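For this depiction, one protein chain was excluded, whereas all remaining protein chains were kept in their positions.
Chain naming follows the written order as A and B, and within any one chain the residues start at number 1.
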Amino acid sequence: MDKKNNHDYLSAIQERFGSEVLAHEESFGMLNVELTPSKIHDAIAWLQADQELSVNYLTNIAGVHYPEALGREFAVVYQLHSWKNNIRLRIKGYLPKENLHIASITDLFDGANWMERETYDFFGIQFDGHPDLRRILNMDDMDYFPMRKEYVLEDATREDKDDRFFGRNNIEQ
Amino acid sequence: MGKIEDLETINGEGYQLTTLDKAIALARANSVWPLPFATSCCGIEFMATMGSAYDLSRFGMERMSFTPRQADLLIVAGTISKKLGPVLKRVYEQMAEPKWVLSVGACASSGGIFDTYSVLQGIDRIIPVDVYVPGCPPRPEQIIEGVMNIHELVKKESNRRRYSEEYKHLLESYQIEIDNGQEK
Partner (left out) sequence: MSQETKETILSPDPANIATINFGPTHPSTHGIFQNILKVDGEKIISSEQTVGYIHRAFEKLAERRPYNQITPITDRLNYCSSPINNIGWEMTVEKLLGVEIPKRVQYMRVIIMELARIADHLICNSVIGVDAGALTSFFYPFSEREKIYELYEELSGARLTTNMGRIGGFERDFNPVFHQKLQSFLKTFPKAFEEFDSMLARNRIFMDRTKGAGPISAERALSYSFSGPNLRATGVDYDVRLMNPYSSYEDFDFIVPVGVNGDTYDRFMVRQEEIRQSLRIIEQAYKNLPEGDYKADLPDFYLPPKAEVYNNMEALIYHFKIIMGETELPVGEVYHAVEGGNGELGYYLISDGGRTPYRLQFRRPCFIYYQAYPEMIKGMPISDAVLTLSSINVIAGELDA
């Protein structure tokens, strides 16, 4: 049996989801597919259940912040892997900053639980249907989402470093 | 254990006369029970220090005390995040007097390369530290050197230091309640 390639995956997804596929590209050998955020859960469920495509492994979930892209400030990136065909696949959904909601995929992969909590912790993206969406790495009483681009990296309480010598004055502008 | 090297001692054949302070300090210095509060990379180097090649047991320190109640020396090896800070302070408070603190590695001493929102910039912000060991992570030889410096401190420390006003002020500045067995 021939193994399926990126192209087969793309045409299968396009056939199934049609106009919900907003963009696609192949970057460094890996297929990137942008879908309407509300369809991502269905798409992953379908990819997982399909015998031919058999996307059986959730590699990771990442959040990305693009403060300049109006209406699509936040991206949720799902990296999936089909062992049968040895295809790695990236599914993306862009969310506007006013409505950071996307369906949780914890019902499909148990491992998504902490990955989604981490993404929430860093970016404040709400995963609807997540059993226990709390902060995971940072302290519970933290009042901001540190990985967003507008927040500084450095510890604010530090006094012994002269900002001028560390090039910090203009980092955040 | 060796002799007490001091001008005030009187040495004779098979005996030595000195002050109680110094005799106790000598005994203490050679039986320090460490509590390894090892969090990250430095913890692995601390394991190597405990291991067969470097062998910290030579200095009467093979007995790791994982309960703070029976520990003399708190060895903080590794990054302490702000989330972990209260835990560390609690551990320090639970230790009985007299107690010493060895800060191993750049992270514990100053935050190291992690000048980030989540990392405590040096444990001396929450507990008093006696000896700092630089390095990221320090080599086992450096950790041993730090321990030797702690031993020197222990040997020189007066029995009364923990009751002194100075010490009280120090702990007050860290908002740690002093518990030296005296009636309040």
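We adopt the following convention: a contact is a pair of C-beta atoms (placed from the backbone, for glycine too) under 8 Å apart; a residue touches a chain by one contact, two chains touch by 3 or more.
This structure is a prediction, so every number in the text was calculated from the model and none was measured.
Student: Among A:S38, A:N86, A:N99 or A:T157, which residue is in touch with the absent chain?
Tutor: The missing chain is touched by A:N86.
Student: Can you tell me which of B:I4, B:I24 or B:C41 touches the chain that was removed from the display?
Tutor: Touching the chain that is not displayed is residue B:C41.
Student: Identify the residue among B:T9, B:T116 or B:N149 that touches the chain left out of the display.
Tutor: Checking the options B:T9, B:T116 or B:N149, the one contacting the hidden chain is B:T116.
Student: Since one chain has been left out of the picture, which residues of chain A touch it in the full complex?
Tutor: 27-28, 30, 32, 56-60, 62, 64-65, 77, 79, 83, 86, 88, 90, 109-111, 113-115, 118, 122, 135-139, 146-147, 153, 171
Student: In the full complex, which residues of chain B touch the absent chain?
Tutor: For chain B, the residues touching the absent chain are 37-41, 43-45, 47-48, 51-53, 64, 66, 78-81, 83-84, 87, 91, 113-114, 116-119, 136-137, 139.
The rule is short, and it goes like this: only the chains that are shown with their structure count from here on.
Student: Note which residues of chain A are touching chain B in the complex, please.
Tutor: Interface residues on the chain A side: 137-139, 146, 151-158, 161.
Student: In their shared complex, at which residues does chain B touch chain A?
Tutor: Its residues touching chain A are 82-83, 111, 115-119, 121.
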